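As you look at this complex, bear in mind that one protein chain is not there, while each of the others sits in place.
Moving on, here comes subunit A:
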Amino acid sequence: MAQKILLKNINVPGINTFEVYRQYGGYAAVEKALKTMSADDVVEEVKKSGLRGRGGAGFPTGMKWSFLAKPEGVPRYLVCNADESEPGTFKDRYLMTHTPHTLIEGMIVSSFALGANTSYIYVRGEMMPQIRILEKAIAEAKNAGFLGKNILGTGYDLEIYVQPGGGAYICGEETALLESLEGKRGNPRIKPPFPAIAGLYGCPTVVNNVESIAAVSWIVNNGGDEYAKIGIGRSTGTKLISASGNINKPGVYEIELGLSVEEFIYSDEYCGGIANGKRLKAVVAGGSSVPILPANLILKLSNGQPRLMSYESLAEGGFATGTMLGSGGFIVMDEDACIVRNTWNFSRFYHHESCGQCSPCREGTGWMEKVLHRIEYGHGKMSDIDLLVDVSKKIEGNTICPLGDAAAWPVASAIRHFRDEFEWHVNNPQAAMDGNYGLANYADPIPVVEEAN
């Protein structure tokens, strides 16, 4: 059984209440950090742990914290990014719903490490139940003396506020989030300056994902070195994976980084294989923004070695044959899934969610969506396929925020790996409307793992 850190007590009845959470050792990290450690000690442990941002970019958390500017007399802020809107990703919601105190405890310890006396949790606007759950948890913690003035008599003050989001995917981008938190339109800022220098209200700010913050308590309790022993290479610790698609057991899993993709999909401890006796066709491994990979490339590296669930292994092969761990939104497609339709669907999402500030993303996302729609509905032309590649290239890298790249990659990778399916749609419009291209030959050689086991 793999080690569980965040979801260890998830099945304990009442773990969502302060009382039970405390009985199971909760808030020990707050006591330890505030009473026995300095803020810099905590930062040091997080650095040692090798924890990397779980919001998508995978930037080392300890390093991000050490970049925080500390001018005299200027407040600093910690902002928790709970805007979770990436298609295929639903782990933060799960954690906040079932064990909200894991996040609150992490928030207190992290705020202490950063010297923040006011911290915010920016929650996706649609998650009203989770907002109430968090507010209740904050009230409970405050009641028990873990929040407010002079926490545990240590002289450290902290207030945590929950802010409902603006209801837009783009508000998950950290600078758009800060704008929105300030009460403005959620447009990403032009960087530099980075939030570590000028973030919320122009003050030094750290923005971290729910899962990154939640992991800090365990690191404080057990030490950064212990955390670094879990996982593989520079992918340390555990990661929550939101598994969806046609698998036997969809849900949120906590894995030790370094697990093989094959085991994750097929073992009974995790996804339990493809449902209904179907075969695996493709996987989007890290949320809708990362490149899609066909079955053969997601299970194995180009050198034949198994591909692992880690930042490095998933990225192995670059854009040609690799993808990214991203936010851990693991979308599994079986032989009945239509790649063209899926690509159009993703594209529709990015078109809808572009903030519209910069020309390539504002205009390009809509253009790609329309061309993909036309192909999917049997009016495509052969030249559309290269047009899509060209448009995606002209968006990629030329925009203010990474949403442009996130819109371009799914399209570019789908065409890179599934070009014949796109061509089939163009050449067989009626058949494409009635049926499905299936596995055909590009996904070969697909090991039929169900039988092999």
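FYI, a residue touches a chain if its C-beta (ideal position, glycine included) is under 8 Å from a C-beta of that chain, and two chains touch if they have at least 3 such contacts; residues count from 1.
Here is the rule we use: contacts and distances are computed from a predicted model.
Student: Assign the chain not included in the display its UniProt protein name, restricting the answer to "2Fe-2S iron-sulfur cluster-binding protein", "ABC transporter permease subunit", "Acyl-CoA dehydrogenase" or "Octaheme c-type cytochrome, tetrathionate reductase family".
Tutor: The record names the chain that does not appear here as "2Fe-2S iron-sulfur cluster-binding protein".
Student: Among A:K48, A:R234 or A:K394, choose the residue that contacts the chain missing from this document, as touch is defined above.
Tutor: A:K394
Student: Sort through A:S119, A:T343 or A:Q357 and give me the one touching the missing partner chain.
Tutor: Answering carefully, the residue with contact to the hidden chain is A:Q357.
Student: Hey, which of A:K149, A:R185, A:K229 or A:K249 is the one touching the hidden chain?
Tutor: Among A:K149, A:R185, A:K229 or A:K249, only A:R185 touches the chain that is not shown.
Student: Kindly note down the residues of subunit A that lie in touch with the hidden chain.
Tutor: 168, 170, 185, 190, 351-360, 362-367, 370, 387, 393-394, 397-400
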